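Excluded from the complex is one protein chain; the other protein chains are retained at their positions.
Right, chain A next:
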Amino acid sequence: MCRLFALTSRDPVSPMRAIDALNVMKEGHDGSGVGLFLSGLGGPWEELKEYPILSGIFTDAGLARMSEYMTKNGFQSKYSATFKPDVEPPVGTPKRGTYASIAFKIPDEWKGMTQAQVDSNLVQMRLDLRAMGEAEGDIMVFSFWPDTIMIKEVGDPMAIAGYLKLDREELYARHILAQGRQNTNYAINLYACHPFFIEGISTMTNGENTAFVPIREYLMSRGVTGYQGYQSDSEVFTHIAHYATKRLGLDISSYKHVITPMNDDEMRDHPDRAFLSDLKRACRKLIIDGPNCVIGCLPDGSMFMAQDRKKLRPGVVGGNPELGIYGFSSEICGLNAAIPDRDRTKDFQPMHLDTAIVGPDCREVLQCSQKDPLRQQL
């Protein structure tokens, strides 16, 4: 079972804090992989909030092909944080080349575009690069988005952290999602490693998504750029979050109404019953049949955790509002390791009706129950 740990903090922190938490939870995973999502970047990236950052792994030839592609599209490199390990990789990890995060300046021709067009074009460029890389095996791209870095690798999280020197200051971030373990149900593939990312939304999941194929087919038929890939059964959770928030315009507290709607009895006395039963009908294809725990981060930096009613052991959310740091962990021991200095009585384990949300200000855990009136005015 995957181990998940997410941190959200007012001040940038080292991703090692999350990796350490994964290491504490190691008993429950096989150390076969690690994935990192970083946003709200600190250090040198503070000044580059507007510039999309391309994160991926490149061979030398791949780096050249990528540069050529970006130049051809009018993009200009502004800053890069590249890392090429000079030591032998840990056991089980292939030697791949350069791990790069490069910020680009958007071409002037894009200035007249709407934000939606720009977003869609950025996704398309990431997909183009991914396709180029899949053909030649020299480029792997995980994200291309402002204020976002993603790192993925096969191997034990702690060993990878040492190998890739993840403690570098240029990787300090306010919002960190970290996941340990590779694909559960399908073949090992770097693209299958959590977290998954699309247009500023990133989620990671543990469990098994048995409704994967119908959901994948449904999402792929929506005609949204970027709804493809699906090397993992969990990638659909990210896209459902994207679909619910960006396409349907719903609030993240409604995400759970989409993936795990209430049954008729629970819905009977709900003040928004009319809307919720319509939503349940229309989004029936997106109902997950877990058990799953989903932790995610939204473009504004809010973080959430939700899970379906089959999940036997819920995740936990806790933190310290004084220090402005909150952790989302699949196990309590991970949270204890990362944020020992907190009031443990205020830890929250969201059960089958709950969504836990921590806003970008990191002041409190907002507990939303599906039985509450909808926060959003429709």
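By our rule, a residue touches a chain if its C-beta (ideal position, glycine included) is under 8 Å from a C-beta of that chain, and two chains touch if they have at least 3 such contacts; residues count from 1.
The rule is short, and it goes like this: contacts and distances are computed from a predicted model.
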Chain not displayed: protein name in its UniProt record ("Acyl carrier protein", "Pimeloyl-CoA dehydrogenase large subunit", "histidine kinase" or "glutamate synthase (NADPH)"): "glutamate synthase (NADPH)"
Which residue among A:D20, A:D308 or A:D354 touches the omitted chain? A:D308
Specify the residue from the set A:D278, A:D343 or A:D361 that touches the hidden chain. A:D278
Of the candidates A:D11, A:E217 or A:E322, the residue in contact with the absent chain is A:E217
Would you mind spotting which of A:R247, A:R273, A:R344 or A:R375 touches the chain that isn't drawn? A:R247
Residues belonging to chain A that touch the chain removed from view: 1, 184-185, 207-208, 210-214, 217-218, 220-223, 243, 247-250, 260, 263, 274-275, 278-279, 281-285, 287-291, 308-310, 312, 378
